[in-house]
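Okay, so here's the structure we're looking at.
Only one protein chain is missing; all other protein chains are in place.
Should a chain be cited, it is by its letter among A and B, assigned in written order, with residues numbered from 1 in that chain.
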Amino acid sequence: MESTVLRIENFSASFGELMVLKDINLSLSRNTLTAIMGPSGCGKTTLIRCINRMHELIPNAKVSGKILLDDQDIYKTDPIIVRRQVGMVFQRPNPFPTMSIYDNVIAGYNLNGIKLNKEEMDRTVEESLRKAALWDEVKDALHRRGTFLSGGQQQRLCIARALAMHPEILLLDEPTSALDPKSTAHIEGLVSRLKTTVTIIQVTHNIAQAARVSDFTAFLYLGELVEFGPTGKMFTGPKDKRTEEYLTGKFG
Amino acid sequence: MKGMAEISIHRRIWTDNLFKTLIIVLSLCSILPMFLILSLIIQNGISVINWEFLFHLPKPVGEAGGGIANAILGTLWLIVLSFVFSVPLGVFAGIYLSEYRGGKLAYLTRLAIEILQGIPSIVIGIIAYVWVVMPMGSFSALSGGVALGIMMLPVVVMATEETLKLVPDSLREASLALGVPYSRTILKVILPAGLSGILSGILLGVARVAGETAPLLFTAFGSPFMNHNILKPINSLPLTIFNYATSPYPDWHTLAWGASFVLIAFVLGLNLITKLVANKWKVQF
Partner (left out) sequence: MNHTIADVAVPTARSKITLQYKWGVSEASFRRILYLAGLSLLILLVAIFFSLVVASLPALRQFGFGFLTGKIWDPVRGEFGALAFLVGTLMSSFMALIISMVFSLPVSIFLGEYFRHGKASTFLKSAIELLAGIPSVIYGFWGLFLLVPLVRALEMKLGVAPQGVGIFTSSLVLAVMIIPYASSIGTEVISLVPSDLKEAALSLGATRFEVIRKVILPYASSGIFAGILLALGRALGETMAVTMVIGNSNFLPQSIFSPGNTMASVIANEFTEATGSLYLASLIELALVLFIVTMIINVLGKLMIHKMSARK
């Protein structure tokens, strides 16, 4: 049975004077993959950074409205807790350079002082690396530094690191834009396998990619949520003229 | 007309070559003293180094032999003390400056660091005298450590600030996105990433204070005995060199050469280790 895991209600965000998100209303179902699309500067990265409360780290950042994760207002919860429930993978892979692959995966536990016994740690590391389709490639080199991996492997490591925390939602910020086509395909594959176990929101600049992997698509333009719906329907019959123009490449 | 122009060009080229030669000669001359000093120390000092020299206490005037064991240990003690006084505060101040690039306090603090760095070491010695020796009523290793700590502080702060500024923001974001609190992000992610630079700075600071004499003249004061009590006076290598070199006894002059050899070896060794640390431990981002 599907249920709503994330609800965004009348949500706006700004940097100082500049309004970046205007009155967003969105509802996401559990274990689906939603793509967020739109031209540069439309606010898509800001939107996901509000979902894990990273947006407010920038000075002069302000938000209004509600974001409800499992019916709890995340802006009334300690941001540390929110961030532990919502995982994020960034555009450029950023594994911790001083840690081994093993330690990178369970960094979320180690850095937070959460004690796991050896068995639990090993299990979490293997599970997460398998889910990120990286286990076979690194299982004999778990104690090497993470920075020796290729770009695509590093990004999968970052995905494993986020998954190790068993997040409710996984946010992907254009995760393949810095990678070669082979790694991109690899990651697209694992992401579509992942969505059965975790709700995924993926920001993408690549329309074809959105069409390939996502169940739902949201189209943002100049800070407004122009259209949102099942991917198939939106791509074949967009309701808004702006959506149609974006999809046909009139602007981007 | 053409003849005159040719002479002029020849002249100018000749001047140009002369100038370049002059520059090279003068530059080499400028480093000549360094070679002279090092060769003198090696020549005169190396014959003095033996087991007794390194591990025994000094003997009274007139008696042959004796060593600088108390000076070596004293120097090590003073390094430890100055480390304690300068590293924790210096690293945290460096973190502060790298986290707060603008702002009034950050600007003033940077200015204060630059001024502190330029204070003559003998003035720092007087401050340590006023702050520690006078209330305590006696000279002590502690006061020497305070003086050297004040001297090391700017070095540690600047090394920390410069190193941490180079750590990319992406690391901080990765950590915060995992729900790691700010303090742990700084201490367990950012700081380790900058460890090699900070360590290099600390080692260079140690190399500098190991050779300082002036601030110890009326703080640590020196002593002919072995001392592990930081509340008592303590000897150090530079103090020993000063006392022996300015004494009228040729025996002691010889010991001073030996002590100079040990000190130079220590300082140069530290500089070398710093270069190795900086290269080997450098974190790639």
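Keep this in mind: contacts are C-beta pairs under 8 Å (C-beta built on N, C-alpha and C of every residue); 3 or more make two chains touch, one makes a residue touch a chain.
This is a predicted model, so every value here is computed, not measured.
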item	value
From B:V48, B:L97, B:V155 or B:L171, residue that would touch the chain that is not displayed	B:L97
Among B:I150, B:A193 or B:V283, residue touching the chain not depicted	B:I150
Candidate in contact with the missing chain, chosen from B:V80, B:M226 or B:V267	B:V267
Contact residue for the chain not shown (choose from B:L54, B:I122 or B:L199)	B:I122
Hidden partner interface residues of chain B, rising order	12-13, 15-16, 19-20, 22-24, 26-27, 29-31, 33-34, 36-38, 40-41, 89, 92-93, 95-97, 99-100, 105-106, 108-109, 111-123, 126-127, 129-131, 150, 153, 157, 181-184, 186-187, 207-208, 210-214, 217-218, 221, 238, 241-242, 245-246, 253, 256, 260, 263-264, 267-268, 271
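Operating definition for what follows: only the chains that are shown with their structure count from here on.
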item	value
Footprint of chain B on chain A - complex, ascending	52, 54, 57, 80-85, 87-88, 90, 92, 94-98, 107-108, 111-113, 147, 158, 161-162, 165
Touching residues (chain side chain B, partner chain A) in the complex	168, 170-171, 173-181, 184-185, 188-189, 192-193, 195, 283-285
